[in-house]
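All protein chains of the complex are present and in place, except for one that has been dropped.
Up next is chain A:
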Amino acid sequence: MNQAEVSKLVSQLKTKVNPRLRKFRSPKGPEGRLDRLRKTVTALVKHERLELNYPRADEARMYAERLISDAIRYGDCHKTTMEMADYWLVEKQCVHKLFKVLVPRYQNSTSSYTRLLSAPKPYPGTGDLRAVLELKGNPYPSLLPDTHTNRNLIHNVLLDEAKKVYRSKKYAEIASKIDAAEGANGVKEQKPDEGVPEAVEKEVEASDKKDSVDEVK
């Protein structure tokens, strides 16, 4: 039981880590591979959204995630982290961006920092898989369709109606509870007109929260 917890030694990434690294054959050997990935990671930090071949995007994503999570974990006064940032970010102004822009942005993030989407293959083309790799919270317009602000879409209509039914059921439940309580108290004088609706509203809101949180997602 004295074993150290691995998640405390290494940052736990929120993305899938491939069990085997891709080779990306290069005349320079493994170093050449890293050079290519450094270029991609730097470009990602600089431009925040890239379109590139899928294998490269997937591989670079892991390094970018690790770099950002280390930067958040250790901050800019940690020697090793700074060395890593210096290595992975070829353009040095990106190091400033990493610690001053990206770290505050992802400080309280509960999910991964990057998003990987598969992009359409051009036709006719080589048939390579294409992907879009982007930092979350970038200033560009979203690539995914917005499905939750438009309440007229079919699933939102259904969810809104389900919510209404749920609320009315809860109201009825609480009302019956209050009736029962009043019945038990008998002649005991109360101010039902003021106190009761407020309490009802609160309780329903609390039970509703679960639903609305999900809808936002």
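Keep this in mind: contacts are C-beta pairs under 8 Å (C-beta built on N, C-alpha and C of every residue); 3 or more make two chains touch, one makes a residue touch a chain; residues count from 1.
Everything that follows uses one rule, which is that contacts and distances are computed from a predicted model.
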Completion exercise
Name check vs UniProt for the chain missing from the figure, options "RNA polymerase-associated protein CTR9", "Putative exosome complex component RRP41", "WD repeat-containing protein 61" or "39S ribosomal protein L39, mitochondrial", returns "39S ribosomal protein L39, mitochondrial"
Completion exercise
Sole touch to the unshown chain from A:V10, A:L129, A:L143 or A:V165: residue A:V165
Problem - Those residues of chain A which, in the complete complex, touch the missing chain - result: 145, 147, 150, 152-155, 157-159, 161-162, 165-166, 211, 214-215, 217
